[in-house]
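Following this message is one structure expressed as structure tokens.
Heads up, one of the protein chains got dropped from this complex, but the rest are sitting where they should.
Order of writing sets the chain letters: A, B and C. Residues in each chain are counted from 1.
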Amino acid sequence: MNTIDIKINERSLKVLPGITILQACRDNGIDILTMCHLKGLSDVGACRLCLVEIEGINKLLSACTTRVASNMVIRTDTEKIKRYQRITTELFFAERNHVCSVCVANGNCELQELGYKVGMDHIRYPFLFPECKVDTSHQYFVMDHNRCIMCTRCVRACSEVEGAFNWDVKNRGFQVRVISDFDTPWGESITCTSCGKCLQACPTGALWSKDVVQGQLEKHPEMITELVEKRKLLLT
Amino acid sequence: MNNELPATDPRVKLLAAKIKKENFKPDALIEILHSAQNSYGYLPMNVLAYIAKALHLPPSRIYSTVTFYHFFSLKSKGEHTCLVCTGTACYVKGAQAILNELEKKTGLKAGQVSADNKLGVQVARCIGACGLAPVVVLDDEVQAKVTTDEIINKIIDKIGTK
Amino acid sequence: MNRQEFKDLVIAETEKTKNSTCKHKICICCGAGCISSGSEAVMKKLQEEIIERGLQSEVEIIPTGCMGPCNQGPLMKYLPENSIYQKVDCSNISQIVQSQVIEKKPIEHLLLFADSRERPFSNADEDPFFSKQLKIVLKNCGQLNPERIEDYLVHEGYRALDKALFEMSPEDVIAEIKQSRMRGRGGAGYPTGLKWETVYKYVNDQKYVICNGDEGDPGAFMDRSVLEGNPHRVLEGMAIGGYAVGASKGYAYIRGEYPLAIKRFEAAIKQAKKMGLLGPNILGSNFSFDVEVRIGAGAFVCGEETALIASIEGKRGTPRPRPPFPAESGLWGKPTLINNVETFAGIAPIINNGGEWYSEIGTPKSAGTKVFALAGKINYSGLIEVPMGTSLREIVFDIGGGIQGGGEFKAAQTGGPSGGCIPAEHLDVKMDYEALVNLGSIMGSGGLIVMDQSSDMVDVARFFMEFCMDESCGKCVPCRVGTKMMHDLLQKICDNNASRIDLERLEELAVYVKEASLCGLGGSAPNPLLSTLRHFRNEYETRIGKYEEKHIEVPQTSEV
């Protein structure tokens, strides 16, 4: 198949046309931070962690939504990008109430991992401490809005993979919250199939199953990716 | 849930007609919500459920759309509404002071409705009448270059008491 | 209606106007501003007065769109003398008719600006408020009845569409627009011709044209006035756009806050369809074009093109990353041309008079005219249209009549919550896209708010940040959390509770939000803050100084 030449961080690479910059990086072992991206789900470019610099373009673009073009010269590791990744991470932590020590996802959390990766030892911005609900109405699962980072991976897993459309987002600005149906308690949802895909898609301790305790949560987001891959068999 | 809309309600007929006119297209959701809010004054939950069913849209999609836009309200806005424009021109001409005074006099914060549902106080981000700043809209009637006293008097005229 | 029938109709209508027995015309401004000031009652009273005096065959009363000086409304214009009366009241109608119509004498003390000018002008065009202006987009706004398509036809209406359809190929139209060097009037100033060409080049059996009338900038109301005052002009521009790029369907997205604009635009669509100027095979050509109105529901972010598209699709108005641009993948994934109301309103004159004519107006990089909504602490506020490159001083002092109450000019805010403040030392800046960007502001949609010494610039920055915080769609982190953080920090500074470190953090955040945000809302939200920091840093310093005085013994927080 035809390939095109691109350059990432001074490395010359041959990649397939039409893939995203993120895909090109991952295929070639170049680390790129993401939060809202989950392979298999559509990309929304919301977390802004995968921002890259592209020569000739005076804006930072999200690698997950930008496609490679021939002779593109990309940088993923400049000081500015690193600084912005750290600010983004700090804003994630400051936005809601992330109390790692009492969180089910402690030690198994993509947000925690992100903090370590960007070397965040403290948060320079004042915490917002919003009042957030913990919805325990579902028979098996819990939605803890304190830990939600609004990546909307659950929303997309529910609509794109399960097709149930139980989840969506209400309000706007910093008042956005993930909702079930008409903002009804999850347990009273008429659309939820209790499939649990949203739990696997969630990067933090916002969605979890009632049978786990603090620090015991295990997540398998790759399960979503596999489901999507296997679906493709139906088309062949 | 026994909150189905009564088919005899003229507002339901209006809503049904609007949905039909829009060919049951999900992308007409916002137009349909506008029309529903016009006849109900706000968007009651059973109306949203009705729309969801008619357009085959998931409830979450409808709720997320409704809460995204300022225009739509899930709560009754009160029989009479007093909307203070806080756009830039009005801000420069002292809209904040009018709002503060109004909030003090009525005991209602912006977005609240009085206990008897007679009066609701709201704010808008520019209604585009900047040449007339500061502007207050009383029950869809634009009051130009207002003072707080004028507005208070007009409100008293409308709702009778303080 | 085919082409010949259209031409005959235009001739017939023009003849009719020419041969009218009415020697006097009285225009009453029925823009939203004047209606709120009571122009509808004035019109009713005037009609009664005319009937009472038996002058129906001599005086024609025309309800028109915005005349400009909205602050002085209700406005009434007497033609052919072109005398404008301000703050007309039912009680002085009789007097005006008697004096102006019967005795042919203007009543000086009722004329426009009579209360502030030494001598008002009986021909309003001689007043500096108008004489310094050049009206292209607003040309017919205060002259014709926006609810009658015939009025528009008499004023060269749909002639450009006719010309484009029968005398020009789509490539010719695009070439003409390119030659005009017109730039999008929505704010960013992207060359219109280039945009059209891009959409034209994408091959697809379905393309769309969208007119962006979601004028969300607080302080801007030019789109409203154009839609209310001359809806057919916008419609014609959209149809020409559709022809040029190969689209058969158009959407006009109009703010829900503008019910009158919606009503008039919908009426205009109906009239145009009836005459065959919209719909299948326009004027007998192969080109079909239909327009539908979509009503906005109150979300500033929907002015962003990808958010606007989501909104037309009936969803939350959240933007998505670009590329791909709407020109490639827009409404329902199809190539889509999106232009602002003012841009579309400027198309017909370019087709009629040629791109070269237009390109000679304005500055080398920004051609044509720009409509500004002048408001704030200024004597004559309202809607004005000036050639690009007019200096801020001319706008504020010559047209706007200077600062209200004899105050001192402190700053002009352009571009609304996405723009910045221009301080007094830059009063001579020639207003065009580049000059404003160089000063840390933007042209934006054209809101121009004048502030005097009573305005506190830190509070102004906080005000705009609060706006952006409320209007952020909440999708991307920098804008969702960043605007909230910046707002809180600004509030802290306003309360004299912020340290130097807070200011440093604020500045770092501002640059981050500007660069890292997904869409233009976040990308420009820090502009008011950054520009006030640049031009009025001392006001920030003063407040930090007040905090430091209070906390002399407490060590300052600092970077760890």
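The working rule: contacts are C-beta pairs under 8 Å (C-beta built on N, C-alpha and C of every residue); 3 or more make two chains touch, one makes a residue touch a chain.
We adopt the following convention: contacts and distances are computed from a predicted model.
Remark: of the listed names "Cytochrome c oxidase subunit 3", "Branched-chain amino acid ABC transporter permease", "NAD-reducing hydrogenase small subunit" or "NADH-quinone oxidoreductase subunit K", the one matching the undisplayed chain in UniProt is "NAD-reducing hydrogenase small subunit". Note that of A:Asn106, A:Thr136 or A:Thr191, the residue touching the chain absent from this view is A:Asn106. Here the missing chain is touched by one residue of A:Glu10, A:Glu79, A:Glu131 or A:Asp211, and it is A:Glu131.
Residue-wise, the contact with the chain that is not shown comes from A:Gly119, picked out of A:Gly18, A:Gly119 or A:Gly163.
Among A:Asn9, A:Asn97 or A:Thr136, the one in contact with the hidden chain is A:Asn97. Panel shows subunit A; residues 93, 97, 99-103, 106-107, 112, 115-116, 119-124, 126-127, 129-132, 215 of it touch the chain omitted from the view.
Keep in mind that, in the parts below, only the chains that are shown with their structure count from here on.
One inter-chain figure worth recording: subunit A and subunit B are separated by 36 Å, centre to centre, where each centre is the mean of the chain's CA atoms.
The centroid of the Cα atoms in subunit A and the matching centroid in subunit C are 39 Å apart. In terms of their C-alpha centroids, the spacing between subunit B and subunit C amounts to 25 Å. Among the residues of subunit C, those touching two or more other chains are numbered 299, 316, 470-471, 473. Residues of subunit B in contact with two or more other chains: 61, 64, 68. Within the complex formed with subunit C, the residues of subunit A that make contact are 44-48, 51, 59-62, 65-67, 80, 83-84, 87-88, 91-92, 94-95, 121-122, 124-126, 128, 150, 169, 171-176.
Within the complex, the subunit A residues that touch subunit B are 159, 164-172, 179-184, 190-191. Subunit C contributes residues 32-33, 35-37, 69-71, 73, 215-221, 224, 255-258, 294-300, 311-318, 373, 375-377, 381-383, 413, 416, 447, 449, 451, 455, 463-464, 467, 470-471, 473 to its touches with subunit B in the complex.
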